[in-house]
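Everything on this sheet refers to the single structure shown next.
Removed from the display is one protein chain of the complex; every other protein chain stays in position.
Naming follows writing order (A, B, C, D, E, F and G), and every chain is counted from residue 1.
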Amino acid sequence: MELKELLAQVADGTMSIEAAEQELKQDSYEDLSFAKVDHSREARSGFPEVVFCERKTPDQTAQIMSAIYGRSGLVLGTRANAEHYEAVKAVLPDAVFHESAKIITVGEPKEQIGNVAICTAGTTDIPVAEEAALTAWMCGAEVHRYYDVGVAGIHRLLDQVEDIRKANAIVAVAGMEGALASVIGGLVNAPVVACPTSVGYGANFGGLSALLAMLNSCAAGTAVVNIDNGFGAGFMAAKVNRQTVKGKE
Amino acid sequence: MELKELLAQVADGTMSIEAAEQELKQDSYEDLSFAKVDHSREARSGFPEVVFCERKTPDQTAQIMSAIYGRSGLVLGTRANAEHYEAVKAVLPDAVFHESAKIITVGEPKEQIGNVAICTAGTTDIPVAEEAALTAWMCGAEVHRYYDVGVAGIHRLLDQVEDIRKANAIVAVAGMEGALASVIGGLVNAPVVACPTSVGYGANFGGLSALLAMLNSCAAGTAVVNIDNGFGAGFMAAKVNRQTVKGKE
Amino acid sequence: MELKELLAQVADGTMSIEAAEQELKQDSYEDLSFAKVDHSREARSGFPEVVFCERKTPDQTAQIMSAIYGRSGLVLGTRANAEHYEAVKAVLPDAVFHESAKIITVGEPKEQIGNVAICTAGTTDIPVAEEAALTAWMCGAEVHRYYDVGVAGIHRLLDQVEDIRKANAIVAVAGMEGALASVIGGLVNAPVVACPTSVGYGANFGGLSALLAMLNSCAAGTAVVNIDNGFGAGFMAAKVNRQTVKGKE
Amino acid sequence: MELKELLAQVADGTMSIEAAEQELKQDSYEDLSFAKVDHSREARSGFPEVVFCERKTPDQTAQIMSAIYGRSGLVLGTRANAEHYEAVKAVLPDAVFHESAKIITVGEPKEQIGNVAICTAGTTDIPVAEEAALTAWMCGAEVHRYYDVGVAGIHRLLDQVEDIRKANAIVAVAGMEGALASVIGGLVNAPVVACPTSVGYGANFGGLSALLAMLNSCAAGTAVVNIDNGFGAGFMAAKVNRQTVKGKE
Amino acid sequence: MELKELLAQVADGTMSIEAAEQELKQDSYEDLSFAKVDHSREARSGFPEVVFCERKTPDQTAQIMSAIYGRSGLVLGTRANAEHYEAVKAVLPDAVFHESAKIITVGEPKEQIGNVAICTAGTTDIPVAEEAALTAWMCGAEVHRYYDVGVAGIHRLLDQVEDIRKANAIVAVAGMEGALASVIGGLVNAPVVACPTSVGYGANFGGLSALLAMLNSCAAGTAVVNIDNGFGAGFMAAKVNRQTVKGKE
Amino acid sequence: MELKELLAQVADGTMSIEAAEQELKQDSYEDLSFAKVDHSREARSGFPEVVFCERKTPDQTAQIMSAIYGRSGLVLGTRANAEHYEAVKAVLPDAVFHESAKIITVGEPKEQIGNVAICTAGTTDIPVAEEAALTAWMCGAEVHRYYDVGVAGIHRLLDQVEDIRKANAIVAVAGMEGALASVIGGLVNAPVVACPTSVGYGANFGGLSALLAMLNSCAAGTAVVNIDNGFGAGFMAAKVNRQTVKGKE
Amino acid sequence: MELKELLAQVADGTMSIEAAEQELKQDSYEDLSFAKVDHSREARSGFPEVVFCERKTPDQTAQIMSAIYGRSGLVLGTRANAEHYEAVKAVLPDAVFHESAKIITVGEPKEQIGNVAICTAGTTDIPVAEEAALTAWMCGAEVHRYYDVGVAGIHRLLDQVEDIRKANAIVAVAGMEGALASVIGGLVNAPVVACPTSVGYGANFGGLSALLAMLNSCAAGTAVVNIDNGFGAGFMAAKVNRQTVKGKE
Partner (left out) sequence: MELKELLAQVADGTMSIEAAEQELKQDSYEDLSFAKVDHSREARSGFPEVVFCERKTPDQTAQIMSAIYGRSGLVLGTRANAEHYEAVKAVLPDAVFHESAKIITVGEPKEQIGNVAICTAGTTDIPVAEEAALTAWMCGAEVHRYYDVGVAGIHRLLDQVEDIRKANAIVAVAGMEGALASVIGGLVNAPVVACPTSVGYGANFGGLSALLAMLNSCAAGTAVVNIDNGFGAGFMAAKVNRQTVKGKE
């Protein structure tokens, strides 16, 4: 509603002051003192607030996830450990812990639409890829996995290109020299979300080598998320996938 | 065509050896000795090869752009200077030079569909933003500009949020602390392509401050391109925009 | 005015819809297409918008400074060169160019209150210090300069400490190893704003050595601005100075 | 006392040699062999020496804090762990351990004046924020906390802006992209002390992303302390707060 | 076989469709879901795929090494720990664990030809050197070790130069300032593969000092592998050694 | 000759003291005061000293190249500009200036043996590649060029792989993300010398992105030279090529 | 002995071939296979080889220290832990472990001459300072300690300056901003060896802040050793001290 219209409705009594106040505040949140849970995030961004568990206490995590789940019936926690999981499970018995991906999910998505491809260069990139895959799945995407297709044996990738080309959005997860993102980017027309990982020998500097390589990709149609940020990659890909299937909502 | 089917057609004479060879080579290119012009890029990625002019000689640039234009009727050169332009104009008289964006375009896109929003934090970010805007436009997107809406005066952004929310893809261009990407990312649901610029005082280290900030954005649904890479940002946004309007092709 | 009260006034007709709309938009700005001049900045932050001239065209600079001056009767441009100045002078004949500080000022502050000390380690730090000094002066502070008092000859500093201690806020400008900030910080009780400069031999890496040194200062009561950011240092010091003299407004 | 006057008093016998020597040494300290406790720091900088416990042995910590407490009746230890605390408690039974902030306090401040606002972007920034809050409180400031108001859900911040504007000094604590400091800086007129934290995914490089972002803040009136240095931020804010209430002492 | 010829054979029935398909796929691999074992790597690069064990689970490691061994009768695992070894030994009882080199080998090379020299600057560089030595040995090279010949006592190196000069390829392993590579490079005519290690005090930054030194070597005929990457160095040297003895195969 | 044998010859008069002294000094050089021309380098390393012209005066360059040419009849200068060339040409009239490669050659190699492949990712990498190609040629290698075969259009590379596989050593020259080295490394069995270039947008940081990518290459059998160091890459490849054809000399 | 003379002696039989060979080898060492103990180091550099224990096994450490002690009657091991010590003590019962300095000494220096001052900024810098002090003492210097005299309370330093000025060489040990080196450097005329430590908050980056500060010191007559390298600092200071007392030997 436009601001002018709202004010006109208040002026002529169509809308109560309280309703207008609520509408103007517009974005509501719940104050847990140590956290302000953002209940309007789903309305704004299409998915409920996601909880980054690392460095949060198990108890904080459980309270926040519980508050979100109570509103949305669906909640996702990333970078979780077993202690986080136990605290969450105590209040949300349906919680599931995906250990290698360090993800806690509660509830299941209503639909699985479209096609998001998650590719990794090697086996050791799989935990980050799983973070991406589960995130995309929670956001309602149908997910296809293509693991260990790095460029040291490029025939493994070329052999699957036709399938990968069917995806609406592609996540390329790679450490070391991160060449996978460029090679895929040169072979497909869907947007590629490149996710560098911290996998590698000495001078990868915690993923810096793959990050810089991906930022400098010679293949257009690629954008990059933070090192090891499978969540961000999966979320971005799911957004593109959703718009591709449903158009802009 | 599946490989097996192709070979079957060769075996039964439906397809000539020459046609099969061509089909198998599949991706063709033109060899100018100093460059191998990639004529199949449009088929693969949805847009003809784009020419990165910097460090190419004017003559090389003109030959490559001419070769591409001859096939596709549309060509884009980035990071061009006046000398590049003169050499290109000599062989392609319809060439247009967009000086602040350092872009040469020849030909016009067949359509302008959807809605791509290009936002900048400040006035000095505009050249990079124009590179993004012209790229997106060449790729067939309708482009809307929102310039100088940085967070030092956040009301300027909040005042335009409703319009920006209508876009299918958003490019956020910012230097210094790059906060614009996070703030927009928290307010919209379309994918945000964050483009850091090298604008700033001392410790921005050529755009590193904005780059790191954008990679670390707390707002999900954001991915990042290289510093000052307006082309990459515009291209990515145009792809998302196109899929949103037309679905996956 | 509280939101509830405003809405009540609209509801009972005390306030017109238009006035309420204006009030709610609250922060106004002027759209020059390439810039959105922030006319409410003075209300919000105590000083009109300051123009960062670098990378702006002379014409853009002149238009923006003119728009601000028209409202506030006072305007400051930083990182300006002679071309910027000529363009500004053409529309604002009272403009003054402080060349070594790269500052354009138009108008003079209404008052000069309190005491801001600007100290430098060496002679080559003076241009940055002058940027700080002129900024603080434009913001209404009385400014005292203590130049070339670096620690290689610490008696030069100790000799002036008693004067420096009288300041309400101190700006310490130093390149190389930036030790001045720590030494001053250990000798005074006013807040110290440390401003690293890019002055120095090889491994100062454009001011990084002084920046890191100042961030790691062992003397509490010190905070740091960006490398060569005299403007930021002078502005911060002027704010502290003003609150010290006038309390919170 | 001026040096000349002191010497005159010695010359005419008004002041004894011993008294003059003491006065000239001026700043006294206590030598514990492994530490020289700076008993004149309170006189010089307005607060007794603060003990950085990390890497000190529990015994060293206890001896130093005890020496300071004996003179000033108030002592603050930062970066302390449980072992430090036990050693301190053994000699100073009133010691209190603030575990998440890693702070030991002994004694309470005589007053709580003014208004210092401590804001965090997220829940995981709270330990650093508490270091800042307790430091400011020990230095005599009234402290107000605004936690988890980061820009991913900017309405949470906007909702509290009016309160935050009342503060004499504001500490903005944020990791990741550190945008909070710029957004607050653009909305208030009090000085903002930005404190980056090491919270975040891969390419935050131990807080570097937030640090660089804050140093490059487009909002004037902001200065930065070291990564995770809640103590430095709280101390700086308390100084500004004190001067705002009491003027320069 | 040339593509045209193959197609001609298919057309005239000399080759079956299935054989052609296989030939065209050309490079085969085995899909273990979490890994795609590259069985054609030996054909392509002269040695079977090598398994980088770090971050792989023991079970993944055992399955992959077993699959490779089944085909090639020889397999090498690097960066392995005792748990990896136990899992591998359970399925491949002939597995040997070289603990300080963190290498698992199964099978022995058919030959030991030529001469590869492995030199270290110090004793603490030996584990990385052993990774190189064992890799070169598995790849069929005769290996000679020259340990602790760093430049602080250059006579130790000069004393052995005549022997080192006999090698077909030389691996220079050094941490700290990495000078060994340059000094050897200036004394021999065989190619030198420089391998920086992370050995050293503070500002070696995890091997960066040696890496940069080696990249900047003033001695031509030197190339560098990643920090602590003994495997890469040994593999490269073995390739050069093999070509020197056998010519290009 | 072994030291013991030499001394025996001196003892029994077979060798004169002067000859022994000369032999023991062993490596001779010519002192030009500002340079000590290393005339024994050819004996030691298989090729005369190469002159790095950058930052040398034209006169120094000419004197050094002349001294080397006088002994070896062949001399190579790298990083030369037109002024260096003119000074050299004045004393060595046969000097040839290869402008884009910034190389001066005098004399021609006696033979062109084997096969060195020089590949580039893009057109803008050609100057560095030419430095490599001319260096390898001067060192007696037959050189084959494969330019603009980067991974954004990987069919251009795959189309030439069979030819590239015939080389005894391969130089892979690439900027941006440097993926070319890994992709080639995965497809061939000859040693690959990876040469990163400083070509690229913002976050390539002067070639750092390609350098790190190449150091982290997942393809074994690759080693790396310094950024833009075509000379080093060509020299290394020529050494491997020579040993492959002639064995160890 | 000059080379020519030696050869003449061999020629005329004055010197045996064996003696000449030994003389020419000149620098002898002992080969322990994993280490080549440099027994001529004392002759060359004035002190026996020092053992860097970190990453060496206890057994290696014991063998090397024992070999050195056997020749020189004095041996120093740095970066040692308790396990190293036990292994050394088993073979050298007189070994002493200086735990906080992580140093093992066996034997005592014959003299303590001159005056070396070891200063630290804080208490937490003491372990590194002790490494320096014990090293200097083992090298025969008389050592004076000035601990916790950092610039946050500069009167503590000024109070001791007269004593410090008496030293022949000064070691300044400091972390954080490392200002101590510059301040001392400005106050004394003896050479200052600056030793940065890794002590500090976030952006000290493992000692980088102090290292850069010290390298950029505005006070001439200062040189820097590696981060936390107390050994290097003490050794350098001892050399200067010795030459000052005894002249060049």
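Just so we're on the same page, a contact is a pair of C-beta atoms (placed from the backbone, for glycine too) under 8 Å apart; a residue touches a chain by one contact, two chains touch by 3 or more.
Please read these numbers as outputs of a predicted model, since none were measured by experiment.
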item: Residue touching the undisplayed chain, where the options are E:115, E:209, E:226 or E:241; value: E:209
item: Per the touch definition above, residue among F:62, F:75, F:116 or F:211 touching the missing chain; value: F:211
item: Residue in contact with the excluded chain [from F:40, F:81 or F:112]; value: F:40
item: Option from G:57, G:81 or G:244 whose C-beta touches the chain left out; value: G:244
item: Residues in chain D touching the chain absent from view; value: 3-4, 7-8, 10-11, 13, 17, 20-21, 24-25
item: Interface residues of chain C (partner: the chain not displayed); value: 122-124, 126, 147-149, 152-153, 155-156, 159, 199-205
item: Those residues of chain F which, in the complete complex, touch the missing chain; value: 25-27, 29, 33-36, 38, 40-41, 49, 52, 54-56, 60, 64, 196, 198, 206-208, 211, 226-229, 232
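Note that only the chains that are shown with their structure count from here on.
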item: Chain pair among A-D, A-F or F-G whose interface repeats that of C-G, sharing over half of the contact pairs by residue number; value: A-F
item: Centroid spacing, where centroids are CA-atom means, of chain A and chain E in whole angstrom; value: 38
item: Approximate Å spacing (C-alpha centroids) for the pair chain C, chain F; value: 54
item: Intercentroid distance (Cα basis), chain F paired with chain E, Å; value: 24
item: Shared-contact residues (touching 2 or more other chains) in chain F; value: 122, 152-153, 186-187, 200-205, 215-216, 219-220
